[in-house]
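With one protein chain withheld, the remaining protein chains of the complex are depicted in position.
A, B and C are the chain letters, set down in written order, and residue numbers restart from 1 in every chain.
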Amino acid sequence: MSDPLLEVEDLRTQFPTERGVVEAVDGVSLRIEPGEIVGLVGESGSGKSVLAESIIGIVEEPGEIVGGDIRLRGESLRDKSEAELAALRGGELAMVFQDPMNSLNPTLPVGEQIAETVRLHQGVGESVRLPAEVKRKILGVAKNSEAWRRAITMLEAVEIPEPESRATDYPHQFSGGMRQRAMIAMALSCEPDLLITDEPTTALDVTIQAQILGELKGLKEAFDTSILMITHDLAVVAETCDRVNVMYAGEIVEKASAQQLFANPQHPYTQGLLASTPRLEDPNQEIDPISGTVPELIDIPYACHFAPRCPEAKRECYDIEPEFRPVGEGIERSTEPSNPATAAADGEGRRGDRSVSNTEDRPEEHVAACLRRGREADRL
Amino acid sequence: MSRSTDSAPAPAETESTSAETTASETDVGTSASGEANADATDAEAPLLAARNISKYYDQSEGFLDDLIGDARPVRAVDGVDLEVRRGETLAVVGESGCGKSTLGRTLLNLESVTGGHIEYRGEDITGLSGSAMQPYRRDLQMVFQDPLASLNPRQTVGEILKAPMEVHGIGESDEERTERVRELLGLVGLKEGHLDRYPRQFSGGQQQRVGVARALTLSPELIVADEPVSALDVSVQAQILDLLDDLQTELDLALCFVTHDLSVVRHVADRVAVMYLGEIIETAPVEELFANPRHPYTKSLLSAVPRIDPAARTDRTVLEGTVPSPADPPSGCRFHTRCPAVIPPAEWAGTQAEFKSAFTFRNRVLGEEIDPEAIRTRLSAESAATDNDAVATRITERFVPDTDAQLPANARKAIENAAARLANGETEAAKTTVTEAFPSPCEDETPRDTPTEGGHVACHRVDPEMPGDPDVL
Amino acid sequence: MRRYVAKRVLHALFIMWLVATTVFIGLRSMPGGPVRTMLGQEATPQAVAQLRSQLGLDEPLYIQYADWMTDLLFLEFGTSITSSQSVREVVLGAAPKTFSIAIVAIVVGLAVAIPAGIISATHKREPIDYIATIAAFLGVSMPAFFVGILLALVFGVWYNLLPVVGYTPLSAGFLPWLESVILPGIAVGLPYAAIIMRMMRSSLLEVLDEQYMRTARAKGVTGRTRLFKHALQNALIPVITVAGIQLALVLVGSVTVELVFGIQGLGRILVSSILDLDYPVTQAVILLIAGVMVFTNLVVDLAYTVIDPRIRYGGENG
Partner (left out) sequence: MNDEPPNARSNPDHERTRNAETDGGLDPGIGRNSPSEPEPTETPPFGEPMDVPPEYRQEESVVEHRSLRSRIVRGLREDKLALFGAVVVVGFVLVAVFAPYVAPYDPGATFGFMQSPDSYSQADVDGDGSIERVWHPLGTDSFGYDVLSRIIFGARVSLAVALATVLVAFTIGTAIGLAAGFYGGWIDSVLMRYVDFQWAFPEIILGVAIIAFAGGRGVENVVIAIGIAYIDDFARLIRGEVLSLREEEYVTAARAIGMSNRRIMTKEILPNAVAPLIVQATLMIPLAILAEAGLSFLGLGVSPTTPTWGLLLSDGRQFISRAWWISVMPGIAIMVVVLAFNTLGDGLRDIFDVSDSEVEQR
C-alpha cells in the first residue's frame, strides 16, 4: 500500500513554563490519505491547534516538538532544514487560521498577499528576493504580471464577487467571510497536497459558514487536495469530514469514519461530547453535561486523561495506559462512499458532485483508546 | 412587528398595524406553545414590553464631523416590538451585527433608547436612568457574554455578590449579606469556599456561575442573558444551560435569551424572535418556527445550521453577499438585497432563480462594485481583446446563465445594455437601466407585519395583499 | 480620505485661531497693562498715552482684535522696542538657525532610532539588544543641552574637530552650514532618537507576534522578507505618533542648545525679549513656535494616510 499523504506518529509537543512542562500534544498518531477530509475535533485546551502547528512546523516559542515523527508521503519533516520547510509551507502544506480579522496583513492589498504565495511556490519567474519584494511594496504590483493574474483567478475560485477590483482592496475593506475566503484562496493558490484549516468558520456567522463549508468541498475536488479540518463543532465535522479524530487533553481518544462516529460513538468522552451538544434537529434531546473541567496539561499523573470526568472510570483507568482498540463492527472494507453523510449533505448546494472517496482498498478503522471498550473490555 | 420609521407608511397601514398589535398580543397569550409555564392567562399584561423602540449611535465625534464627517447614525435597533411574559423564555436570535445585544441592553436602560417606549408590568420605564430606574433594577437583571470581563478583577466574589445588596440596602448587617451570598453560591453550584477568591482564579464556567449568582442576588423577575454560553466550551455550555433551566423553573424567572446559536435556541426557548439588521422580521413559538419558518431569512438561517444527523439535513439555500451596513440599510425590506425569494415584477416571465441572478447584477451595479477598468487590465493580462465590447461580454458572462435556463429576452437585453454602458464608463446610465429593468416590490415598500400562528412575519410574500406566493423557497 | 484630510486641516486652523486669541488676550490683560510694564513704573503719563496710541491700545477692543488678526495673516508683527527693527526681520532672522538644529536633530534622530530599534527587536535578549536598551535609557535621561556641553567639550575643547560656536547660514554652502549645526543637531537628536528607538522596538515586537506574521510564515515567506515587507510598515504606524508628539522635545531642545553653541536662534531672542520687556518680539516668537507645533501635528496626522491604508480607504464595503 502506498505511503499515506501524511502520517503523524506518536508526536509530542511541549511548552516549558514556570509551573512545569505543558504537554500540549502527548503522543498523538494520525493518518491522512490523499483526497480525504479528516476531522480533528476537541474542546479548547485539547491541543488540536498545537498539533496542526507542529505538522507545519510553526510552533511558537517556547514550544518545541520533543518526540515522534511527521512524514509527508513517507518523507520525515523533522529532519528538514528551515529553508526546506519554508519551501514546503504554502506549496505542499498550507494552513488557514481561525481569526479572519487579523490573519491578513492590514497594510498589503489582498491580491498581493495571494500573488506572493504564487511567486514563492509556482515559479512564475518573478523574483522573490528582498529588493524586488520591497520595490513591489512601494511602487505597487504590476497588474499584468502572471502572479497577479493567478491571484485574481484564485479570488474568483473562492467566489469573491468582482475579483479584479477586490484584489486591489485592503483586508479592512473585506467582511469576515470575505477575508476567510481570501485566506483559503491564498492557501490553495499553489495547489497544496494538504490544507490544514484551524477552526476556519468558528468566527463566522452560520450563513457565511454554510457558504464557505459548501465551497470548501468543491475546492477540495477542484484543487485535488486533502483537508485536515480542525474544529470544536461536532455538526461541522458530521457534515464535512470523511474520517474523524476526537482529541482530549493532548491525546486522540477515538478515530472513526464520520458515519460510524456519530452512529455508534464508543469513547466515553465522545459520548459525553455528543450528549452535551444541543442539536437543532432533535427538540426533545435532554442535554446532559460532562461534569468537571479540562485538566491542566502539566504532567498528568493518571493514565487515561479523561478518567476523573468519566462515569465509567475504574481504578485500572488511572493505572493502565489505554491502547487503541477496534470498537466498530470489526474491520470492514469501505466499498460504499466513505461518508454517505457528506454525500447527502451536498443536495441542492450549488457546488459539489458526490465526493466518493477514492480509498476503496483502505481498511475502515473505528478505534477508541479506552480500557472499557473493544473486545478485551469484558475482562474488567 | 417591524416598520422602519423613516419610510412613510401609507395611512391605511398604520391603523391596521395597531389593530394587529392588540390582536397578536392576545394570539401570543392563547397560542398553545409547548412549555407549560408559557400559557399564562392572556389577560395579564406582559412582564416586559417594548413598543417600536429604536437605538441609534451617531458616529460623529464633535462638531467637525457634523460639518463634513460621516454623520449618518448607525441604526442598531430600528423600530422593534417585543414582549416577554412571566416565566417564559424568549430567544432573540440573529447573526452578528443585527443589533440583538443592543436590544437586550436597551430593554434594561443600559443603553439610552432613541425612540419608542418600554413598559415593565404596564409601567412606562422608557429612558429612565440612575435613581429613577433603581427600583426596577431589582426586578430586571442581566447576565453577560464574557464571564471574566463582567467581573471586576480587583474584587473578590464575596464583594461582587454583596454589592447589589449594599446598593439596594438589603440585609441589615454584613454577616447577613455574607450568609445570603453563601446561599447564592450554593444555588449556582459553587462552593462557599469560593467567597474570597478573585475572578481570575476561576474557570470560564465558574465565572459565568458567579455572573448568574450576581443576577439572582436581588431575586429578579426577568433576566436578559446576552449570549451567556457563546464564550464557553461545549461541555461547560451544557452545564450553564442546565443551571439556567433549573433556576428558571425553580424561581419562575422570565428569560430573554440573546444568542446566535439556533441549536441552543431549540433547547432553551419557548418563543423565538429573529432579528436582521436592527429589525425583528419574525416571531413564533419555538416548535412552530423550527417546523414551519415563514420568512425567507429564517428559512435560510435554519437551513445553514450544520446538523449531526444526516437524515435531518434539508437542502441548503445558501445566502449570497454579506450583511449591509446598519448606517445605510437597504430601502423597503432590508433583506431584499440578499433574499433568494425577492419578488419579481408582475410581468417577469423567467423563473425565480433567474430573477434572483438578474437582481444580484442590479445590486452590484447600484453598489458600484463592478470596476470595468480592473476587468480591462485582467483581459490584457490574459492577452485577450480589451475593447469595450470585450469588457461588456466579460461582465455579462457572470450573470447571464447561458446554459439551460433562458433569461427572458428583455432581461438579457437589459443586462447586456447595462454592461455596455458600464464598459464605456456611463455608470449612472447603467444604474437607471437596471433599476427600470428589474424593479421589485420588496425594494419599494417596507413589509407589513402579518400575524401568523402565535407570532408575526414581516415579509411581502406572506402578506396576503401583496403579490408573490409564500412557498417559493 | 479627503474627508479625513479636510477634518485635520480644519482642526489645525481652529487650534491656531485659539492660540492667536489667547496671546491677544494674554497680552492685554498683563497686570498693570503692557505699556506700564514696558516703560517701567515712573514713566510720565504722556509717554504712556503716546505709546498706547502707537500700539493702538486705546481703540475699542474688537477693533484691536480685528487689527491683530489681519496683522497676523500678513505676518505683520510690528516693530521691536529695543532694536526698533521690524519684529519680522528679527524673528525670521533667528528662526532658520533654530529650525536648522531641529531638522538635523530629527534626521539624526530617525536615522539612528529606526535601524537601532529594528536591530534590537530582531536580536531580542542578545547583547546588542541590552546595549541598545541601556543606550536608549541614557539617551532619554540626558537633557539636550547637557549632551551639547559634552559634545562641545570633546569636539571643541579637547579635540577641536568641529566649530563649537556660531552658525554659518546655508547660503555659505552646505558643508560649512552642516559643520556648524551638526553638533547641536546631534545634541538635540540623541534624546529624540532614544525615545523613538524604544517605541520602534516595542512596536516591532508586538507586530512580530501578530497573527498575520504567522500566516506569512505558514506561507513560506522567508525571515528577512517577513521583516521588511510584512512587519515594518505596520510597526511604523505607532512610531509616527510618538515621533510627532516628541517634536515638542526637539523644539525645546533646539532652543536650549543654542546657548551652548552661541547660536543666536529663537531661544536667545525669546529670553532676551522677556528680560528687556520687548513684548512684540516675545509675542511673535510664541506665535511662531505654537504655529510650528500645530503644523507638525498636522503633518503627522497626514502622514497616517500614507502609511496606514485603513485611514486612506476607511470603511468596510462588504
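Here are some notes:
In this section, a residue touches a chain if its C-beta (ideal position, glycine included) is under 8 Å from a C-beta of that chain, and two chains touch if they have at least 3 such contacts.
Remember, it's a predicted structure, so these values are computed and weren't measured experimentally.
Looking at the complex as a whole, the chain kept out of the display touches A, B, C. Here the missing chain is touched by one residue of B:Ala163, B:Leu366 or B:Ala429, and it is B:Ala163.
Among B:Pro73, B:Gly115, B:Gly171 or B:Gly189, only B:Gly189 touches the chain left out of the display.
Checked against the full complex, the one of B:Ala49, B:Met142, B:Ala254 or B:Ile308 touching the unshown chain is B:Met142.
Touching the omitted chain from chain A are residues 15, 17-19, 22, 24, 43-50, 53, 59-60, 62-63, 98, 198-199, 202, 232, 271-272, 275-276, 286, 288-298, 300-302, 307-315, 318.
Looking at chain C, the residues touching the absent chain are 11, 14-16, 18-19, 22, 26, 30-31, 37, 137-138, 140-146, 149-150, 152-153, 156-157, 195, 198-199, 202-203, 238, 242, 245-246, 248-249, 251-252, 255-256, 259-260, 267, 270-271, 274-275, 279, 282, 286, 289-291, 293-294, 297. Listed for chain B, the residues touching the missing chain in the whole complex are 61-63, 105, 108, 110, 130-131, 133-134, 137-138, 141-142, 144-154, 163-164, 167-168, 186-191, 197-198, 200-207, 209, 211, 214, 217-218, 231-233, 235-236, 239, 242-243, 246, 250.
Basically, only the chains that are shown with their structure count from here on.
Our note on geometry: chain B versus chain C, Cα centroid distance of 52 Å, whole angstroms. Rounded to whole angstrom, the centroid-to-centroid distance between chain A and chain B, based on C-alpha atoms, equals 31 Å.
Within chain A, residues 175, 178 each touch two or more of the remaining chains.
Chain B has residues 321-323, 369 in contact with two or more other chains. Residues of chain A touching chain C in their complex: 56, 58, 60, 83, 86-91, 94-95, 97, 99, 102-108, 116-117, 120-121, 128, 130, 133-134, 137, 169-170, 172-175, 178, 183, 186.
Residues of chain B touching chain A in their complex: 95-96, 203, 205, 233-239, 241-242, 260-264, 266-267, 286-287, 290, 300-310, 312-323, 364, 369-371, 374-375, 377-378, 380-382.
Across the complex, chain C meets chain A through its residues 210-212, 214-222, 224-225, 228-230, 233-234, 307-310, 313, 315-318.
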